[in-house]
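Yeah, one chain of the complex is gone here, protein chain that is, but the others are all in their spots.
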């Protein structure tokens, strides 16, 4: 799940509300999306790179969050993909 | 695989012992786990964000490391998940 | 896909040429590969950590880029793996 | 208008370092000032300029000029976005027009600092309260921009995203750079009035170091501006023209307002520079958050890639000539 | 105890900047000092304070007071964690009690620096060897904390994790901040004794810049402390009370020890501040590594969210009054 740092608070609130077991955030990611420009544009004095968020959780939880996250991402920009993963 | 930067040395030693072909470390990740608090707590003067480690390797190697890594993670905190991936 | 920051420009050009819908770059990754040394070596004054690039795209696009990326990576070092992922 | 003051401006260290940064991008040198080092310098400059401004204000007291000047400054930052919006609507939609217009109504602290350095090198006096004008001109422009979006385009926006006035005020007044500037101003004022020994102890940090830090920061600004410049090509010639014409136009209005306020030439220049400069930090950050429909490359590449270098290198000495020509004319 | 010294303390630039940082969090401003910039300032402050302390020690020589004071300082950092542990065990398990107690036995360099600035603004003299006490009080508290865990709770811990004494010593003595402070002290001492011209060349960096850098760092500390404060709610009122009561209690013991040592008022204040302050850096880092069973939010939010602001804003002037009251009393 990758989106702008400035939306981070909203997304985290969504995650917390869905009671995910945990999440990890990596800031300072840059990138380019289908229409909008390279986001390094905003990073130059520390405002607004993207954040990369990883959540390991059950399928049901994902279903619960889906709509809220989609909503945020479609408005502000960003992508979210799901991959299968098993605990070590 | 995500855990505290301060455990990084121990984990890397485990990886090296298992003879993984390589690994990648991304520091300065923050996050929240099931019980413990948001780890940004420790980042404020540069000590102790999380590290995100990626290892691409064969299934057998994972089996070899599993116990050691589980041990470290259960004690210090952190998560490890496995996903399938094929080389490009 | 993980490789040295100094090759980043070349890889991005390949991605752009293949018309990927987007990509995300995380710099300042460190790591160790099968033969070469720990890349933290080069980071110490800000030159040359690795970059971790994530691209979500269709299988066909991957096929188009494969050769170019392989070429760059085998020469300069780095790894690329593919995982399945579905949009949220 | 002679060429001399422009050359003299270009040969000052801050402008030279700015050019060095820009040229390094041109030549594809791998010179880079990695994040968050530029942020360190921008925070430092805001803190130092606020602190020094606060001390000056306390020393000089609130003269007759302070209130009219600050009011005029706020007025300018309300009017300029409206004019800009009307011009931009010829070519752009409401969202982009409002975002770009807000940027030009707001100010650039680094341009202001460069103007101060220019005045110092020319040994022309200016007053500390002008920093107050700097601090007060950032927020109103953001508010006007967001109100323009709210009222000119409510039907286009998804319902859940209606802007609340409180969010607009928060975004505009509590923006990090506005907050740091204003609060450092207050700290400077309080220190000067109750703890004068603190001034001397701060002086090496906020005073002596300032010029060098400004140079270092402008080195980075040169790199950043030159990286943004090529993106202007996509923006089209209308926007390129706007990025040069608008500051000149604003300067022109500004100089007459300054004359009306009877500002002396130093303060007049600073006033004109505030009108002519455009924000590439606070406003873009606010717009990205609240008007994601606007293309950030438009408002960033114009303000940062063109208007900012223009002001730093050519604008300031041009405005100085303007001030020297208009201000001494017989009273209106 | 009058209100005046408190107000005077609050109106000094470092405290004002601390408050500005805290208020920015309250108002949800997006002011942020991104990592690793705060680390730059904390490394700088440790280096500078150690270097200056080393020079002072070399200049004044080892007076009669040095050894007793340093010994008393170490003693305090051994005793305070024990008292704290006994108090905390009413409510907390061994791990949390030991970790929190260790933090209160240890010291906060920034609180110490603020006390020095306070003394300077009050024109009260103090000696360089007090920096030695600062450096020596960090490690013993960590050792006590870890020994408490080792002996009070050996049966609960997984076998493979038995703490070895060597690991405890390493973690406590070679902690980055202790190491930098102590070694800078030695560098200062050596420079003063063999290379006096080096002092003048370092002075702009370690001396003149210090006050401004302190302000900048306290701006960040204000942000960080205010971010931690709300987490205290989860910690419960017992811990909140402890975070205010414990420094006052420690100050009270400290002032009598200072009197017993016949310290003059400047050194006495610094001694009291060392006793009263709590570590939010070195100890948490060590505890996170060696006692992961303890909740880091407990020992961080108390020391950083409450005790630290309390000491900076109210504590120091209160302790000064205490020192002024107790020290001049007729000899024991």
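Each chain gets a letter, A, B, C, D and E, in the order it is written, and its residues are counted from 1.
Definition applied: contacts are C-beta pairs under 8 Å (C-beta built on N, C-alpha and C of every residue); 3 or more make two chains touch, one makes a residue touch a chain.
Quick caveat, the model's predicted, so the values are computed rather than measured.
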>> Considering the complete complex, identify which of D:29, D:197 or D:325 is in touch with the unshown chain.
In response: D:29
>> Please identify which residue in D:104, D:216, D:280 or D:308 touches the non-displayed chain.
In response: D:216
> In the complete assembly, which of E:18, E:44 or E:271 touches the absent chain?
Replying inline: E:44
>> If the hidden chain were put back, which residues of chain E would touch it?
In response: 35-36, 39-40, 43-44, 47, 51, 170, 174-176, 179-180, 183-184, 186-187, 190-191, 194-195, 197-198, 201-202, 204-206, 208-209, 285
> In the complete complex, which positions of chain C touch the hidden chain?
Replying inline: 4, 6, 28, 36-37, 41-48, 71, 75-77
> Going by the touch rule given at the top, which residues of chain D touch the chain that is not shown?
Replying inline: 8, 11-13, 16-17, 20, 23-24, 27-37, 40, 120-121, 204, 208-209, 211-213, 215-216, 219
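The definition used in the following text is that only the chains that are shown with their structure count from here on.
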>> Following contacts chain by chain, what is the lowest number of steps it takes to reach chain D starting at chain B?
In response: 2
>> To test your reading of the model: what rotation angle superimposes chain D on chain E by C-alpha positions, in degrees to the nearest 5?
In response: 120
> Do chain A and chain B face each other with the same patch, meaning over half of the contact numbers show up on both, or with different patches?
Replying inline: different
>> With contacts counted as C-beta pairs, which pair of chains has the highest total?
In response: D-E
> Just curious, how far off is chain C from chain B if you go by their C-alpha centres, in Å?
Replying inline: 21
>> Centroid from C-alpha atoms only, then distance chain A to chain E, rounded to Å. What do you get?
In response: 39
> Tell me, which residues of chain E touch at least two other chains?
Replying inline: 32, 34-36
> Where does chain C touch two or more other chains at once, residue-wise?
Replying inline: 26, 28, 83-84
